[in-house]
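What you see is the complex with one protein chain gone and the rest in place.
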Amino acid sequence: MKSRRLITGLLFVSPWIVGFLIFTFYPIAASFYYSLCDYRVLSPPRFVGLANYSMLARDQYFWRSLLNTAFMFIELPIAVALGIGVAMLLNQAVKGLPFFRTVFYLPAIVPTVAVSMLWLWIFNPDLGLANAGLERLGLPRLGWLVDPTTSKPAFILMDLWGVGGGMIIYLAALQGVPQHLHEAAALDGAGPLQRVRHVTLPAISPVIFFMVVTGMIGLFQYFTQAWIMTNPRGGPEHSTLFYALYLFQNAFEYFKMGYACAMGWILFVLSLIATVLVFRTSARWVYYEEGR
Amino acid sequence: MQRFVGILPIMLGIAAFVAMAAWPVQLGPSPPPGRVVVRVWSGWTGHEKEAFEKAVAAFNRSQNRIFLVNTSTEEDDTKIFRAITAGTPPDLFQVWSGEYVGALAANNAVMPFDPLLARDGPPRKEFIQGSLGLGEYEGRHYSMPYLIDAYALYWNKDVFRAAGFDPEKPPRTLEELQRMALRLVKKRPDGTLERIGFEMPSLEILIVLFGGKFYDPVAHRILADDPRNVEALRWLARMIDAQGGAVRVDSFTAGFGEYASPNHQFFVGKAAMMLSGQWWPSYVEKFAPHIDYGVCPLPYPSEHPELEGTTYIGGNFFCIPKESRHPKEAWQFLRWTQTPRAQELFSSVMHGVPNMLAVLGSPRLTTGSRHNRAFGVVCRIAANPNARWFPATPVNNLYISELNTAVQLAARNKKTPEQALHDVRVRVQQELDRVLMVAPRQSAHASRFSRLEQPARPHDRVTLSASEGSHDGGILRGVHPEPKREILRFAQNDRGRRAQKDIGE
Partner (left out) sequence: MTGARRITVGITYIALCLLSVLFAAPFVWMIATSLKVDRAVFTYPPEWIPRKPVQVSYAGKMRDLYTARLNGRTVKVAWLHETPEGVRAAVLDPEMRARKEIVVPSQSLRQEKRFFLRWGNYPRAIKSFPFLVYLRNSLIICIPVVLGTLISCTLAAYGFARLTWPGRDALFIFVLSTLMIPYIVTLLPMFLMFRAFGWIGTFLPLIAPAFFGNAFDIFLLRQFFRTLPAELSDAARIDGCNELSILWRIIVPLSRPALATVALMTFIWAWLDFMGPLVYLNDESMYTLALGLSAFLGRHAADWSGLMAAAAVVVMPIIILFFFAQRTFIKGIALTGMKG
């Protein structure tokens, strides 16, 4: 009986397994091998054991980039809260809902290049909207991307604007909350806030879990915006030298592919540990309707 | 019947899709029969790509053995490296960022040109000095530019007039420049900059102006902390400080959006003087034809008058990969580009300085319009024997990145110039040693390419004849350094998508 369930389960997952063996296994294994090599891209790799890893431990930019990336984790709880809040707002029966939803989703589909240019302009210390707004409120102007203390918060602000992308996932989740639960709670005398806390949030907790885990994995690999928007690369005093950015530089600018692969695998281990931790704690706050 | 109607739209959709997918499409001309097809990859896009393809078409018309086909790499050099690693590079390619030439050479990924040049190239003395020097590594030449870049000093005559300076008298020495710049700086009451006197160039250019050094190719030593370099960095840091301090200057520079747009600070009277390449007059005509400006040779430090006329040379870099299927034909094209007609053709649309001394004075390029006259000034500057460039080393990307860091630290007073440059030297030297320790293996690739000659190993001491370019190190840069940086940024957009996938980031 058990083996029959095993076979059925594997059968459903088989497309992924096959795909993994064909498309993913070799590149991942190769990258691990490269991490143990001195690989200059244009010449064949040469095995050097753990030399890359020990060099990384002594590399100040490595630690700097790790810290920079860790800082960005502040964004995660804010983004999740904002995403849920916005989705709940859009789940109401108000007129013009399709219009509002489209508007909220726009940031997710404007091409990255246009978005980055826009934010470069918004954060411009002399001409930009951000400082203009601060001035209006009587606050001092900030350096934003040019100032090491405000450069990372600037990126966080920019990401939060893109929260609409996650919104449709939350929206789809909210749609799935059974109406009868809301009705039952209302009958029991629960006010709207209590309903949110005890009915809505637990009902969509599996999706929240998803967003937290993927958000975390994404933050570990945060790279594109910093690449486009900082010049010199890495920002003022390397305040925005994120881990994946430094990885990219090593791989394709300095031709230290082995070194970059070692960085990649360290990142992998860190992500894995973080994910497993979140999984472990999930039993306490994630509620699956089917009770498993 | 019901089911049939339901299925119909799906079937139509599939049919339409298949038809669309099977539609044969071809862009660009098809090669006439009987010709050898040579593939070239270049980084140019947009107008510049059109300009290059005009040159390609002219080459195809000029002979009937070879048909050259261009593909744009969209300024992404990694595309070329992947192709080289996979063993399927094109027959000829242009490296967008010159910093990669040293690494390509050190790994024997590209062929040296020397025997070809010796056999049927123009004699070296017909070239501008820097043009061949840019691609030189370990005594051999690995890249050829079609055109080169040369830098000059530009000043806004309107701003000079408004500040009470004689608009026809630009600064000749760096000291004069400093004095004038500080008087041309305008600040707002809250201390932010309204106008900058001198737009700060990158450190490499200044090092050249101060007569500094980058690299000793014989001893394989990085010379980042050469005393003249320290002087250059000190001057740079002082200028930044005097004009408002690092944060204010950076904010100001960040302020004008696009480099290549009507809003550049030089065009709106917010920058009095700046260094730029020979493309600048064309930008003026395109974005701000109403301004009155001048162009002159770069200033020199007054304690070193022998450096007068120094300029900074960059270029675009064509290389022939080891695995090229048609290296001889690829060389034919490069040879063709170094003829007066081909040079004039490309230079008139690309606004690059011709490689060949004979073409530098060409009336078609340097007389007539205001642009041409300004361009002519820069061409004359480029011919000066004091021209210098950044030499090719396998670690140029790191080197330049570290120099930028040094500027940041020195300008913000986190380190002294000596300390900053010393750290640069240590770090880059360490990396260089590691790279050179691993001598390029005579891999399977190499044996296929003894058509020309055996590749040089980096530790071979090569004796240089007197006619070789200067070896105190010059400067090497890809096309248009400042816009390149901006554009490189954009070229990398969406790379994160595959991994990040809209996870609300």
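All chains are identified by letter, namely A and B, in their written order; residue positions are counted from 1 within each chain.
Please note the rule applied: a contact is a pair of C-beta atoms (placed from the backbone, for glycine too) under 8 Å apart; a residue touches a chain by one contact, two chains touch by 3 or more.
Computed from a predicted model, the values in this text were never measured in an experiment.
The residue touching the chain not shown here, chosen from A:Pro98, A:Gly138 or A:Gly189, is A:Pro98. Checked against the full complex, the candidates B:Gly46, B:Pro305 or B:Pro385 give a single residue touching the omitted chain, namely B:Gly46. Looking at chain B, the residues touching the absent chain are 17, 20-21, 23, 25-28, 45-49, 71-72, 74-76, 79, 82, 85-88, 158-159, 161-164, 256-263, 269, 279, 283, 286-287, 290, 292, 480, 483, 486-487, 490-491, 493-495, 497-499, 501-503. Take chain A: the residues that touch the chain left off the picture are 2, 5-6, 8-13, 15-16, 18-20, 22-24, 26-28, 30-31, 34, 41, 86, 89-94, 98, 100-115, 118-119, 121, 126-127, 129, 132, 161, 164, 168-169, 171-173, 175-181, 192, 203-204, 206-207, 209-210, 213-214, 217, 220-221, 244, 247-248, 251-252, 257, 260-261, 263-265, 267-268, 271-272, 275-276, 279, 288-292.
Here is the rule we use: only the chains that are shown with their structure count from here on.
One simple way to say how far apart two chains are is to compare their mean CA positions; for chain A and chain B this gives 35 Å. Those residues of chain B that touch chain A in the shared complex are 77-78, 81, 84-85, 99, 103-104, 107-109, 190, 192, 247, 250-252, 254-257, 394-395, 397-398, 401, 404-405, 408-409, 412, 414, 431, 434-435, 438, 440-441, 443, 485-486, 489-490, 492-497, 499-505. The touching residues of chain A, counted against chain B in their complex, run 38, 40-44, 46, 79, 83, 108, 111-113, 116, 120-121, 124-127, 141, 143, 145-147, 159, 162-163, 165-166, 211, 214-215, 217-219, 221-225, 227-229, 231-233, 236-238, 244, 249, 252-255.
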